[in-house]
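A single protein chain has been omitted from the complex, and every remaining protein chain is retained in its original position.
For subunit A:
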Amino acid sequence: MASITLSGITKSFGGNRALRGLDLDIADGEFFVLLGRTGAGKTTTLRIIAGLEQPDSGTVAINGQDVGGRNAAERDVALVLQQYSLYPRLTVRGNLEFPLRSRIRKFSEDEIAARVEKAARTLQITPLLDRKVERLSGGEMQRVSIGRAIVREPQVFLMDEPLSALDAKLRESLRVELKALHADLGATFLYVTHDQVEAMSMGDKIGVLRNGQLVQVGTPTEVYTRPRNTFVARSVGTPQMNLMHATMGAGSARIDGQPVDLPVAVGEGEAGRALTLGIRPEDLVLEGGAPLEARVFDVEDHGVIKILTLDIGPARLHATVSAKTHVALDEVVRLGWRPDKVLLFDRATGENLAYG
């Protein structure tokens, strides 16, 4: 239905530069997740696309057309906000009909009823239709505001942390529903969140935003396995990727303060270079005869896996191991890693050397 292209967007609020030359390409029908911390400029990006905010410079194009001169109403986007922003004193039906009854669109009563009916069915809120919105629970309210977005059948859905105000269980079920909805409608979704689990589980593509700039865009797998820099590496995955200072050797690296060299698969970087070495917790292995000596500081049993907190020297690492592994607190274990999974970052810039 529509692609979105942002080029060179900057936006300042007073002295605070929210966006600095943001370029973003979202393909037609994509579920794109913008991941970033508070203040990274996620919401500003969304509001600029929606037309609620004007960029200081740069262009916004929807479907290849520059929409800079159009206001929010003319852009044919739907916005779902974190606050439910339902129209008060109306019923659920009234809220769903609201966008259809505006004078700019002319819909027949039958058409309105049919669309409301369809949206309500999709979101399973048909029994609530005649309820006042003040009497709804949080999850129901958010469903209604999503419903209000879908009745218009817009080209683009913009969602600003729509699930963050809900409790964990509801969040999970709505997450699945939103994905199903996306598959169903085939529209372009831009979803903003600070929650990396949401980003990883929902997005076709993830864009990691930092200080008003995109750091990396890629599929969840790409972002997870080949983070462009240490910031992205830290942003996705729980528990976090282990990052340690290390020095490059020949085909190996030595973690600072450790007596032994460990093999690494990637050959970039000359010997003696100062590195930050990254390894995902699941790529650490506990086995007899492994090169590192580690002391078990904590064990979290998650049922399917165990998350170990290990001390090697002054550094503290996380390792996820099979739940069948039995270790005791303060036990000394041997620790190794999968050399092909080790990521090397420049220590000064934090850039992944593989992207060179």
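Following the convention adopted for this analysis, contacts are C-beta pairs under 8 Å (C-beta built on N, C-alpha and C of every residue); 3 or more make two chains touch, one makes a residue touch a chain; residues count from 1.
Note that in this section contacts and distances are computed from a predicted model.
Student: Hey, which one's the missing chain according to UniProt: "ABC transporter permease subunit", "NADH-quinone oxidoreductase subunit L", "Fe-S cluster assembly protein SufB" or "Proline dehydrogenase"?
Tutor: Answer from the record: the omitted chain is "ABC transporter permease subunit".
Student: Determine which one of A:Ala61, A:Leu81, A:Ala113 or A:Val327 touches the chain that has been left out.
Tutor: Candidates A:Ala61, A:Leu81, A:Ala113 or A:Val327; residue touching the omitted chain: A:Leu81.
Student: Tell me which residue among A:Arg148, A:His194 or A:Arg228 touches the hidden chain in the full complex.
Tutor: Looking across A:Arg148, A:His194 or A:Arg228, the contact with the absent chain belongs to A:Arg148.
Student: Looking beyond the chains shown, say which of A:Leu52, A:Leu129 or A:Val327 touches the absent one.
Tutor: With A:Leu52, A:Leu129 or A:Val327 as choices, the missing chain is touched by A:Leu52.
Student: For subunit A, which residues lie in contact with the unshown chain of the complex?
Tutor: Answer for subunit A: residues 50, 52, 71-73, 77-79, 81, 83, 85, 87-90, 98-99, 101-105, 132, 145, 148, 152 touch the chain left out.
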